[in-house]
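Every protein chain except one is present and positioned as in the full complex.
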Amino acid sequence: MSALSIVAAVLQVVVVLVGAPFVVGGMRQVRARLEGRAGGGVGQPWRDLRKQLRKQQVTPRGTTLVFAVAPAIAAGTTLLIAAILPIFALGSPLDSVADLFGVVGLLFLGTVALTLAGLDTGTAFGGMGSSREITIAALVEPTILLAVFALSIPGQSANLSAIVSATLDNPGQVFSLGSVLAFVALVIVIIAETGRLPVDNPSTHLELTMIHEAMVLEYAGPKLALVEWASGMRLTVLLALLANLFLPWGIAGADPSLLAVLIGVVAIAVKVSVLAGLLAAGEVFIAKLRYFRVPELLSGSFLLALLAVTASYFLATPTR
Amino acid sequence: MTTTVLPAAAAELGEGPRTARLAREAIASGLATTLLGALGLVLGVVAIFGPTRHLRIDWLLPLAGVRFDVDPLGGLFIAVTGAVAVAVGIYTVGYAQREHWARFPMVVLPLFVAGMLLVPAAGSVPTFLLAWELMAAASLVLVLSEHNRGAVRFAGVFYAVMTQLGFVMILLALVLLSAAAGGDAFTTIAAHADDMSAGTRTAVFVLTVLGFGSKAGLLPLHAWLPKAHPEAPSPVSALMSAAMVNMGIYGIIRIDLQILGPGPQWWGLTLMILGAVSAVFGVLQATVATDLKRLLAYSTTENMGLVTLALGTASLLSASGAPDVAAIAMTAALLHVLAHAAFKTLAFLAAGSVLAATGLRDLDKLGGLARRMPVTTVMFGIGALGASGLPMGAGFVSEWILFQSLIHSPPDGNTLLALAMPLSVGAVALTTGLGIASMVKAFGVGFLARPRSVAAEDARESPMSMLTGMGLAAAACAVFAFWPALVAPALRGVLDALPEVGGDTAGVQLATFLRLPGIDGSLSPALLAVALAAGVLLAFAASRWGARHRPAPVEVPLWACGAETLSPRMQYTATSFAEPLQRVFDNVLRPDTDVEVTHFAESQYLVEKVTFTTRLADPVEQRLYTPVVGAVIALAQTVRRAHNGSVHLYLLYGAIGLLVVLLVAQ
């Protein structure tokens, strides 16, 4: 663990903090252009955030501490994940503190905090959003962990640096059957976890069709800013994870030079932009699924992940 | 504090002597339980680190004598039981007074603990069976302590029958073992285990897995658990769910893994399947349960399923020539037993605190307790976090180790492992996912939001002794969540005594960092907590940006979509919260739903009222138990014809019987 890998980890957190709203803005912009609109520009989410941060703190009557701290927990877990993941460089100082299982756990910790907040308000919509969100989370978890399993077979480890370096050492395996299946499963999972189409519609105005939005309906001002910031960061971090698990090229090594870190920053920026752009473009073509059809989608992804594990099991070349 | 305040207050009501006596008895009972527990804890810890201790009392049991051999494995289970009893004992001081316990349960409570402490200490088959029966009988009496409620009586009968059925299986298995070994001491049996015929070993395995599995709440003989655990008084529920079920696990480890182990591959596979099915089934039922204590009881089935899955993995892996990974799975199993004891004690004690304050177990009627019972709420939150297996919770580390053992089996073309391990990961992952949902429901609906009934609205915080008991359990949860290294030496000691499942390999290193031998994988729960705290602080700091431009903060009424107010009845309830998941798992859960629409007499287009009822019974119970019970009753009816009350007939039976005996003896 060199000084520069610590710098890289800190940089990851800062860049995710600053960059996440731009990722969201970029996705909205792609969508707007494909719909023939001009769009608010890439900086629109940042303007919204700055505005929300200057608004009044509002406490709905009867809510408890859970409601008050949930946004910070959701954002805090995401920031921690940003520090753990190999985004710019391998070998984050926190790499051995939590592996991919730990990262998934942290992700769910954030989800649970917000679901509890939704229930804490004691409103109909809050409970509805929470119930839907936790249902999806519960069904996503098996897929995500199976995909982790599939990915950890080649490197014989669930620690992220090990997985990524195994891919770097043996680039051919990206195109193995197991890896491709795991990729598709993870994409579906990420779409579900970040509440994108066709699972959830982030720009809906209708409470009855909402999932994530219904849960945070009572948040206002600075707390709302934190919630939206957190969900943007989640999306960014997950896209970065997806990019580096399957296309790690450009990432700096465990003992990087300054130049390597800079290359890593540029590389991941390009990869995340492309992925986000593709995701947004794909959303133009689909409508939201009926809520009770979503489990079918998720069980499909579960099956893909299971096939991925079995495929990598039988086709893997054991390294030890 | 309670003991002095309560009698004083009651004296003004003219109930002085009775209340004072109640207080004295509660203190005596609680103290006895706590002291017994503390003794067990100390002895257990000594046994884990010391050589095996022997004790023989020949006169106590005619013919066989009583024999105790306390080795590290037994010591671990004695220590867990003791630790649970310490917390429960302190809690009972306040609980028994608040709930006006009769004298009988107060006397039996320490006996129950004593029985549970003796089971893992037993060194011979007769002693073991004796202790087992003491434990079973005492728990039955305690389950029946509120016998004036019909549900309790039903649960009691159910429990009595099933626990005795299990006992018969264990009895048969142990008798088979002693007969085959030619001695009733476990040491003798272990020495002769390798000479036994495959048939005997298989029979013993099947019988013990069923018998001990029933005690651990595993499918298909789990049905007593979700009935008896909720109906028992809460301290007893805690003892049953956190300590007594462990005895089933202890039996499986002792007989099937240690004495008869390492078994063939299908033993491990059987345990894994049983564990996986129990875990998924238990958590599904917990997800849709609306009774708080029933939810916790099903969560016990879930967790014991996970432990059994880990045991099966250990057995399968050591039979497949991977003892180093088997040791990891074994560590996961043992650590999960400990962690489960901590968080389940806490959860049941907190549920008892709610029950004592409101008289309610129905989540659909609870809510709003966070403001009325803040300490209990925090306690239940800690327990629920542990049960959901999320980071910062007590169950996370053991589940993490379990996952590691599942994904690190050697991938050298062993088809069995290549199929079993991914499916197990899927099962465990589904279990954790649904476990999160069930615990969010229990905590979010039961404790947050607004009260859904008058009783919940009038809830008051529990007395100090109850809070202290919960506090101890919460401290234990914190240990397992952040510093599991504390129990590392104990686990090491137990593993050393289990070479059959790879106990002689390096095993998991539990320190600040958890590391696995020869495997690239690590976790540091303590550092993760510190880092998370830093992350949350950073998020807070980020949200302070722009604070000086903000108008003064206000408190506002809830957004009611433009209407004046939202009534608490408009909230989501536990039933509605779990409805999507219930729909998804419709085929497994088979809910019984009825919608009845009544129209006005004047017009069939106007609806007067709509009644919606949904009932969720245990599908396994309905499918499997109902036919069996029906068959037994039918058989009993036939047999009944034989004794119609006629003395002549009975004399004839006697004569025939005598003739048969004479003929056979001849």
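Each chain gets a letter, A and B, in the order it is written, and its residues are counted from 1.
The working rule: a residue touches a chain if its C-beta (ideal position, glycine included) is under 8 Å from a C-beta of that chain, and two chains touch if they have at least 3 such contacts.
Just so it is clear, contacts and distances are computed from a predicted model.
Colleague: Can you pick, from "Oxidoreductase", "Methylamine utilization protein MauG", "Putative ABC transport system ATP-binding protein" or "Cell division topological specificity factor", the UniProt name of the chain not shown?
Modeller: Cross-referencing UniProt, the chain left out corresponds to "Oxidoreductase".
Colleague: Which residue, A:Asn170, A:Thr204 or A:Ser299, contacts the hidden chain when the whole complex is considered?
Modeller: A:Thr204
Colleague: Pick out the residues on chain A that sit against the missing chain.
Modeller: Residues 32-41, 44, 47-48, 50-51, 54-58, 204-207, 210, 213, 217-221, 224, 284-285 of chain A touch the chain that is not shown.
Colleague: Footprint of the hidden chain on chain B, which residues?
Modeller: Counting only chain B, the missing chain is touched by 549, 551, 556-557, 559-560, 562-564.
Note that in this section only the chains that are shown with their structure count from here on.
Colleague: Which residues of chain B touch chain A in the complex?
Modeller: Contact set of chain B toward chain A: 287, 367-368, 370-371, 388-392, 396, 400, 403-404, 406-408, 410-413, 418-419, 421-423, 425-426, 428-430, 432-434, 436-437, 440-441, 443-445, 448-450, 513, 519-524, 527-528, 531-540, 542-547, 549-561, 566, 568, 570-572, 576-581, 583-584.
Colleague: Show me the residue ranges of chain A that touch chain B in the complex, using the header's touch definition.
Modeller: 13, 17, 50, 53-62, 64-66, 69, 71-73, 75-80, 83, 94, 96-99, 101-102, 105-106, 108-109, 112, 115-116, 118-124, 126-128, 130-132, 134-135, 137-146, 148-149, 152-153, 155-159, 162, 207, 217-218, 221-223, 225-226, 229-230, 291-292, 295, 302, 306, 309-310, 313-314, 316, 318
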